[in-house]
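For this depiction, one protein chain was excluded, whereas all remaining protein chains were kept in their positions.
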Amino acid sequence: MNQALLSKSRLADFVSYLVSGHKVVAPVPLQEGRFKFDEVQSLADISLNYIPTILPPKKYFMPQRSTLLRYDLSKGQDMEEMVELEKLVLFGVHTCDLAGIQCLNIVFSDRPKDLHYLARNNFITVIGLECSDYCDSFAGCAMLHNHLPKGGYDLFLTELAECYYVHINTQKGEEMIEEASIFEAATKAAEGELERLRSRKKELFTSEVPIRYQDIPRLFEETFDSDVWSQLGEKCLSCGNCTSVCPTCFCFDILDEPELDLGSGERVRVWDSCQNEAFAAVAGGDNFRKKRLERQRHRFHRKFKYLMDRYGRLFCTGCGRCSRSCMAGINLKRTISALIEERG
Amino acid sequence: MTRPKVAFFDFSCCEGCQLQVANLGEALLDILALVDLVEFREVMSEKWSGRYSVTFAEGSICSDEAAEKLRKLRERSDVLVAYGSCAATGGVNGMQNRIPREKLISTVYGDQWRAEETRGVRAIHQVVKVDYTLFGCPINPAEFLRLLTAILGGISWHASDNAVCVECKFNENVCMYDRGATCLGPITRGGCNSWCVNNGNVCYGCRGMVSNPNRAGAEEVLQAHGLKPELIAGKMGMYTGALEADDGT
Partner (left out) sequence: MEAETVSIENSGYRIKHGLLSRITPLTKQEKLLEIRLPEGEYLDHDPGQFVQVSVFGVGEAPISICSSPTRREAFEICVRQAGRVTTAIHKLCEGDVVGIRGPFGVGFPVLPLEGNDILLVAGGLGIAPLRSLINYIIDNRRDFGKVDILLGCRNPESMLFSSEIGHWQKRIDLNFCCSVDHAAPEWAGNVGVITALIPGVNLYPLKTFVMVCGPPVMYRYVVDELLKKGIPERQIFLSLERHMKCGLGKCGHCQIEDIYCCQDGPVFSYQKLKHIRGAI
């Protein structure tokens, strides 16, 4: 069985079932129509209708600050590699964020593998939730082909008129469904309804940017010296918002945090940003991306070109977070449109 | 090994930073197990006549007398730390440097003013060499502990040069601009763990700007949010007036 149905009236029971055995995190509302993933106790805490959270789910896979190892100088230069693990159910993840998690998985599974990431990844169950409409004008998931589910979850819920259509993608998901024992078998009618919803989505989710997915890397290749980058460089404040909120930005710094007595401490990794001034500076005084325009161009090229060259997929999910949070109003879709226009 | 002799002194300031230290609670006890606190007006009355291993200086320097006292402290100290915005950048006190002295003093003291009372405001490093600098109005307790650890370990310390927004996003705060307020976070030096925004306030830029801010870009953003240029200049320079004219005396 790869499909099941959950009647709408039982969704609360499903969340209660999850909460009874796991820590569950899901989108919850904040002020000003913003949301964040946070621990929930029941369906009532959850916003099923939400636009991308301030921080993407990457904060659970690769937290803002996480321990790599602990050292103890009293026993020589002794150390023990550590990872903070927590069994989690991530509930209500949209397709753009599922794509983001997949991107991170690729990077951290690439050799040399990142065991800290992979260990955490193993402890997280992902339950996706389909969007039926565009979040807002910043969203660009259709341009990046991320408005439809393409794996990356254990279970995936799509809201139909009377019930949720559930795609079961993993054995772990299947076991949850069995244990909860509130799911029903999928019906032909529900299948038909799902298909209609998906084809309606195809019309609703159109890319407003006139470019095909497969042509995007070439656009960036051909516009490396474009004036658009100078304009971005003039506007950008180097605040680092865009990279923190990006579901596929994974750059980090490594720091030692000694205890006050200096005898022991932790080596930790902390999110870093290519937009921060000193990110590419070296000891001799050279800074390889000194100008803001170079740093902005690097950010965009990482999403649309460099990591494509390396890993064979675009690293922009279309979630729109960078544009939504940019202090200077730098807008990803408008930037791509400007590049297209300039190239002609 | 003898424990380092640590002392705290204040110059022109509100003494809020030493209050932060005095209020460290349990961490303070941990510190006291590692160092000899030899002078600290806020918590003790003893005085020390020997050499200081580490001297924490709070406040800005507003008179020749204060400058002289600071120079003497520098001579007696192995390590001198400027802590808190008044010490690090001159702090809010520095705003007075923009006003002609006579006008300033007559406004404050009325017709009773005496011209020699004070002179321009200077940050500590504008008077003597400083080994470590801790920004913040007031200082952030967690950062203070990290700094102290570095000092005790004889390790150099770089204050953060990332914008406040970096930590603010780590903390997943709703952006002040989304809440209809203007905030200096994007160009202000972080390290404070976005303390103010976490508590519902905007960033006032108490640590001064990052070392290479995009000033024009920030002005544009603030203007787009309805601020007048004079107000923007005032906000941006609120804590850094003393650094504007470095007369080096």
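As written, the chains take the letters A and B, and residue 1 is the first residue of each chain.
Going forward, contacts are C-beta pairs under 8 Å (C-beta built on N, C-alpha and C of every residue); 3 or more make two chains touch, one makes a residue touch a chain.
This structure is a prediction, so every number in the text was calculated from the model and none was measured.
Participant: Going by the contact rule already stated, which one of A:107, A:148, A:182 or A:211 would touch the omitted chain in the full complex?
Facilitator: A:107
Participant: Among A:28, A:148 or A:262, exactly one should touch the missing chain; which is it?
Facilitator: Reading the full complex, the residue touching the unseen chain is A:262.
Participant: Just to verify: which one of A:194, A:211, A:280 or A:338 makes contact with the chain not shown?
Facilitator: A:280
Participant: Extract the touching residues of chain A with respect to the undisplayed chain.
Facilitator: Considering the whole complex, chain A reaches the absent chain at 22-23, 67-69, 71, 73, 76-77, 79-87, 107-108, 110, 112-116, 119, 224, 250-256, 258, 262, 265, 267, 269, 272, 274, 279-284, 286, 288-289, 294, 298, 301-302, 305-307, 309-310.
Participant: Could you please point out the chain B residues that touch the chain left off the display?
Facilitator: Counting only chain B, the missing chain is touched by 153-156, 158.
Methods note: only the chains that are shown with their structure count from here on.
Participant: Using the touch definition up top, name the residues of chain A that touch chain B in the complex.
Facilitator: 30-32, 34, 36, 54-55, 59, 64-65, 234-241, 244-245, 257-262, 271, 273, 276-278, 292, 325, 327-329
Participant: In their complex, what parts of chain B are in touch with chain A?
Facilitator: Touching chain A from chain B are residues 27, 30-31, 34, 145-146, 148-149, 152-153, 161-163, 165-166, 169-170, 172-175, 177-179, 185-187, 210-214, 216-218, 220-221, 224.
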